[in-house]
Each structure stands twice: as structure tokens, then as C-alpha cells.
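Removed from the display is one protein chain of the complex; every other protein chain stays in position.
And then chain A:
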């Protein structure tokens, strides 16, 4: 258990270091995904499978996809396809794949072990999480909703484009 924990922690640290040293954003993102996977494995080992899955679904899934979509939208054009082919060298993807493979092996080992011995993971299923969130901490869930409101209103304001209204005689800016 301890060894597995150390391995996945080391992978998390290494891949995060790789994230901040990569020059190309997509390469950095690959490592970032590995880092999330490693953290998810760590959390799983600590006995919180639900949080581990959330980490995967929300961070490695939704947020990463958003990142990648944004970058794809930014790089439109014909030459980008050639560029992408050029970028997809083995040296860019072997690192993340190797690290993820280690994590996969670890995960398979963990799953097989816990099914045979049935010791490690107890509690913390969805029901308990839901009961806690909508029981004593209900007010905090509501506050979190307002937190998101602040974020959305803010993003809407900062991202707003000024529409330019042209006229033969006068030019003015409207919002």
C-alpha cells in the first residue's frame, strides 16, 4: 500500500513538473491529465473512491476537454493539420503514456487486491456524500451556487465584446 502510494505521488509530482516546463500548451495538457490521474489514484488508495471518480470526471474529463476545445478553436486553418502531424512525434506522447501505464498497472493491482481481501475501502459512497451535502451543509451548497454566479457574471463582463455600429455620418461604440 505504502509503496503504491509513493509511486503514484511521485508520478503526480513528476508530471506536474513536466506541465510547467513544457513549451507547447497541448503537451503540457497531456502531462496535466496524467497528474490528475495520479492524484485520483492517490485519493482512491486513501479510501475515497467517490472523490477519485469525481476528480477524473470533473478535472481530467470536463475541464481538460474545455481546455483542448479552446485551443482547437484558436488554431483554425489548413496549415494546422500539417502542424499537428508534425507535433505528434513519439517523443511527445511516450512520456505521458508511460506514466499513465504505470498508474493503470497500479490500479489493476489495487482492484484485484481489494476484491480478494476486502479490507481497505469502506464508506464514502455517493449516498453518504449526498446526505452530508444536502443535510448539515445545505447552506454551503447554496453559497457555492452564488460563488458560481459571481464567476459567470464576471466572465460575462470581462469577455464582453464591444459592438461597433457604423453609420455614414457617425460612428459610435455601443456595448
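Just so we're on the same page, a residue touches a chain if its C-beta (ideal position, glycine included) is under 8 Å from a C-beta of that chain, and two chains touch if they have at least 3 such contacts; residues count from 1.
Convention: contacts and distances are computed from a predicted model.
Student: Per UniProt, what's the omitted chain called: "Sn-glycerol-3-phosphate ABC transporter ATP-binding protein UgpC", "NADH-quinone oxidoreductase subunit N", "FtsX-like permease family protein" or "Sarcosine oxidase subunit alpha family protein"?
Tutor: So, among "Sn-glycerol-3-phosphate ABC transporter ATP-binding protein UgpC", "NADH-quinone oxidoreductase subunit N", "FtsX-like permease family protein" or "Sarcosine oxidase subunit alpha family protein", the name matching the hidden chain's UniProt entry is "NADH-quinone oxidoreductase subunit N".
Student: For the full complex, which residue in A:93, A:109 or A:137 touches the chain that was left out?
Tutor: Per the contact definition at the top, the residue touching the missing chain is A:137.
Student: Check the options A:88, A:128 or A:153 and report the residue that touches the missing chain.
Tutor: Only one listed residue reaches the unshown chain, and that is A:153.
Student: Which parts of chain A are in contact with the chain that was left out?
Tutor: Residues of chain A in touch with the missing chain: 135-137, 139-140, 142-144, 146-147, 149-151, 153-158, 160, 175.
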